[in-house]
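This is the structure I have questions about; it appears just below.
All protein chains of the complex are present and in place, except for one that has been dropped.
A and B label the chains in the order they appear, each numbered from 1.
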Amino acid sequence: MNNLIVLPLIIPIIVGIILVFLRPYVKWQRVISLLTMIGIAGISLFILNRVQTDGIIRLDFAGWEPPFGILFVADSFAMLLVLTASVVTGICLIHAFSSIGDKHEKMYFYPFVLFLVAGVNGSFLTGDLFNLFVCFEVMLLASYVLITLGGTKPQLRESIKYVVINVLASWFFLVALAYLYGTVGTLNMAHISERVAESGQGPLLTTISILFLVVFSLKAGLLLFFWLPGSYSVPPTAVAALFGALLTKVGIYALFRTFTLIFYHEPLISHTVIGIMAGITLIVGCIGAIAFKDVRLIVSYNVVIAVGFIMIGLAVGTETSIAGSIYYVIHDMIAKAMLFLLAGTMIYLTGKSKIDEMSGLIRNYPVFGWMFFLVTCSLAGIPPLSGFVGKILVGQGSIESGSYILLALAFISSIVVLYSLLRIFLNTIFGETIISLEDEKPMEMGMIIPIVLLGIATISLGLGAEVISSYVTDAAHTLSNPSVYIDAVMGGNK
Amino acid sequence: METLIIMLIGILVAVATYLILSRNIIRIILGTAVFSHAVHLLILTMGDLKQGNVPLLKEADAPYADALPQALILTAIVISFAVTAFILVLAYRTYQDVGTDDLDKLRGAKDE
Partner (left out) sequence: MKINDVILRTISRIVVFIILTFGVYLFLSGHNTPGGGFIGGLVLASAIVLLYLSTDIETVKKSLPLDFKYVAAIGVLLATSTGFGSIVFGVPFMSQTFAYFDLPIFGKTELTTVTIFEAGVALTVVGVLVTIILSISEDGG
């Protein structure tokens, strides 16, 4: 029985509900939510290994066989992301323990984080497009609450835009679903893929694919990222880190899934559009990352750049480049969480958010300073850190298929990332200290430990690339050969 | 019949677009609500407007309509209900704290 693969969705929901009843007992909430995340990480690691031995696992809800019921499908790509998401959430929770504050913790912070995780994991695991919509909504509703939690003026102001944009995107998702259902008459992703392959991807289906592209781009921040920097810079640090690490990745996952599994017949149209969008995202994201002086905005624009970079892997579309993108998604979840935590801690320590108002943090907090340097190197793709493998594979894929413009853009963007983060580093962390010894806020262990943990993760992901390469190769193989996925889903009962 | 419904959907979408493009938060929320209705109708139409019985077990001997779009719409209605309720509360809180419901004045021009 494959009930195991529904656990990453159902455990956070149930635990989250139980935490609602434990509202006054903050300590219990902390312990239980952290243990839950560790448990889910363990379960997903186990499933990931089972996928390697048994192939893709699927679970038909209530025993309705595909294409009639809804189902969960666990392949390597999904499980890698579920695993990383759980680990990153666990680490962000540790940071939240000391940074989020009592008021938030009593306003159901932990339940909503768990609901967010449930939505994210559900989106990764589902094998049904409508189910994907529902999981998206679970995730988004939790994120709406998390972004408004606290209710300061800038939060309310930014969150109302975030909510409206996402609601509109969700309805467009439904429009696209309706058209697709009207055209192919099914919502099971593998079945859609089969039917599209049978009938050929005509102009109508290509148009629908572009509608899906627009919807997922809004969610992922690919080109349509105008809402992202504002709304990612207002919530509390731990929430911002979760958003930066997880939310855009779900959109990216959906793009990869739909455009490798379903709409892969017209790469000249859809993948070219994705390539152009990724290129423009890179350029505009780079401009944004250089233009601003607010640490949170610079960091938010770095999210945008990463999205552009990952999508190049899909636009190029060779197995190598997709493998590179998968590496990079995993790396980016870890590194972006780390970057957001660092930026938030920096603001907490100094009370300022502009880079020219801070200076010399490394004198007061040496570990913190070196961790920032580490994440800068990691995001720029300096070996042996985790960003390197992804970048080199995406680059190799682009050369194989001759996409030199995207290749150039991708690597120029890496330099810009390096520049924008080094600018923060030189301005705030090097130089004369502005904090005298008396004013120095003590660095709380609860804040530096998660950052160091993420630092260890990015180093070990870089050094241990050999270990995870078998998983990534399998994930890329499944993505570039839709028949593997379709056979696993439609190929009778196991 | 399909043509008629599609035209209705078109009108609803036009209304929604007009409402969403205005500056007042409440109008925008109403716009998203109207848009969600248009989408629900679209799903129903896309599942073919069949003549037939209700898709329930008791009436199963007669030909029945496609049940899936109805299930989808029910789910979508629940979600749109939750989301709309949330934005209404959020808009109310924003109005209380910031003192305006005009999106132009909600621009985050604090330090750029």
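Quick notes on this structure:
Note that in this section a contact is a pair of C-beta atoms (placed from the backbone, for glycine too) under 8 Å apart; a residue touches a chain by one contact, two chains touch by 3 or more.
Remember, predicted model here, so these are calculated numbers, not experimental data.
Within the complete assembly, A:F61 is the residue of A:Y25, A:F61, A:F226 or A:Y404 that touches the hidden chain. Per the touch definition above, the residue from A:V20, A:L35 or A:A291 contacting the chain not shown is A:V20.
By the touch criterion stated above, the residues of chain B touching the omitted chain are 54, 56-58, 74, 78, 82, 85-86, 88-89, 92, 96. Seen across the whole complex, the unshown chain contacts chain A at 1-3, 6, 10, 13-14, 17-18, 20-21, 59-63, 72.
We take it that only the chains that are shown with their structure count from here on.
Centre-to-centre spacing of chain A and chain B amounts to 28 Å, using the average Cα coordinate of each chain. Within the complex formed with chain A, the residues of chain B that make contact are 20, 25, 28-29, 32, 35-36, 39-40, 42-43, 45-47, 68-69, 72, 75-76, 79-80, 82-83, 86-87, 90-91, 93-94, 97-98, 103, 106, 108, 110-112.
Chain A contributes residues 130, 134, 137, 141, 144-145, 148, 151, 153-154, 156-161, 163-164, 167-168, 170-171, 174-175, 177-179, 181-182, 187, 230, 292, 294, 354 to its touches with chain B in the complex.
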